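Only one protein chain is missing; all other protein chains are in place.
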Amino acid sequence: MPKINLPTDITPEMKEAKKDYLDRHTPHVVAPAKVKKGETFQVLVRMGQDYVHPDLEEHYIQYLQLYKGDKLLATAIYNPKASTAGKDPASGHQQAAFFVSLDAPAKFSAMSYCTLHGLWVSEEVHVEVE
Amino acid sequence: MPKINLPTDITPEMKEAKKDYLDRHTPHVVAPAKVKKGETFQVLVRMGQDYVHPDLEEHYIQYLQLYKGDKLLATAIYNPKASTAGKDPASGHQQAAFFVSLDAPAKFSAMSYCTLHGLWVSEEVHVEVE
Amino acid sequence: MPKINLPTDITPEMKEAKKDYLDRHTPHVVAPAKVKKGETFQVLVRMGQDYVHPDLEEHYIQYLQLYKGDKLLATAIYNPKASTAGKDPASGHQQAAFFVSLDAPAKFSAMSYCTLHGLWVSEEVHVEVE
Partner (left out) sequence: MPKINLPTDITPEMKEAKKDYLDRHTPHVVAPAKVKKGETFQVLVRMGQDYVHPDLEEHYIQYLQLYKGDKLLATAIYNPKASTAGKDPASGHQQAAFFVSLDAPAKFSAMSYCTLHGLWVSEEVHVEVE
């Protein structure tokens, strides 16, 4: 199995020392802090916050998954080079937006698979319901 | 095999007579008419333009695919009921947004699979590059 | 959209003239002619009967799907070069075996996606139940 990289495995020291590598491999969940019950909202899953992951045939993000609590909601599977036509293929920044609604507060998280560096799990993002 | 429903199979008469059924089963590609070369932009694939497809365990959109010309770029695979917590599950409206860039004009299209009604292909959407 | 190649599109003349190309792109379903009700049996989906499809980064079978009647049962998604380590990568012959049971006679079929040559649909295979 590839290494399964959990956010809790990454110490502040590692984060500082290998910021680029760790940031662009960790999926980030971007969602509103609070939503209305039953209202559709977007949850973005993207690789990297400050750095971008390449999108090359020999090194790309093959899939991104969105979880709500312990339930898988959706998986986006990519063919390489989808995101970088016309620009530097090192600047991939793979991302997908899903659309969900809530009946109660929820924690969203994501998992991604890099064809060279294995499985990565995001931090959890809490969404309140008003 | 399930029936593969192509936009060219649907006559204006059918579209009028079975508007609800046809609209909510046909994926629609929403993209800008013109983009800058190498700039990242969003391509939304959503079921239905005026009607919504249900998102129930026994009847849901299991996957949506985005194609550029004849190339598959990405597939979003869904578990049922992801989009309808807290509201009428008949109001699913499954959709996914992908993020791409172009080096030349392109035609985007989509294919979807409904667990009860088979495979459906969208119309093509042209995106110019300036 | 890529061309969706149906078995009914392929005339005997085409099949003779482009035998290699057509054979290795068409998925074949291999299943027993008759099974016992409720008994697990294997259904193999493989590319090509007499010819093999390459398994190269720039040209491979990305997915195979198995359908029972108009229902999707399973999809196998491949990363390139899984099937050809230690031999000529032109000799890929991508295939997957699924395991199912029946309560009534059924028709199985398959669809595949080649990263260069689009979507291909198999002939149907009938399985009787005794």
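Chains: A, B and C, in written order; residue numbering restarts at 1 for each.
In this text, a contact is a pair of C-beta atoms (placed from the backbone, for glycine too) under 8 Å apart; a residue touches a chain by one contact, two chains touch by 3 or more.
No experiment lies behind these values; they were computed from the predicted model shown.
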Options B:E57, B:D88 or B:D103, residue touching the unrepresented chain: B:E57
Given B:M1, B:I77, B:A96 or B:M111, the one touching the chain that is not displayed: B:I77
Touch residues of chain A, complete complex, unshown partner: 1-4, 62, 67, 70-72, 109, 111, 113, 115, 118, 121-122, 124
Positions on chain B contacted by the hidden chain, ascending: 57-58, 62, 77, 79, 115
In chain C, positions touching the absent partner: 37-40, 42, 68, 71-79, 82-87, 93-104, 129
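Here, only the chains that are shown with their structure count from here on.
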Residues of chain A whose C-beta touches two or more other chains: 77, 79
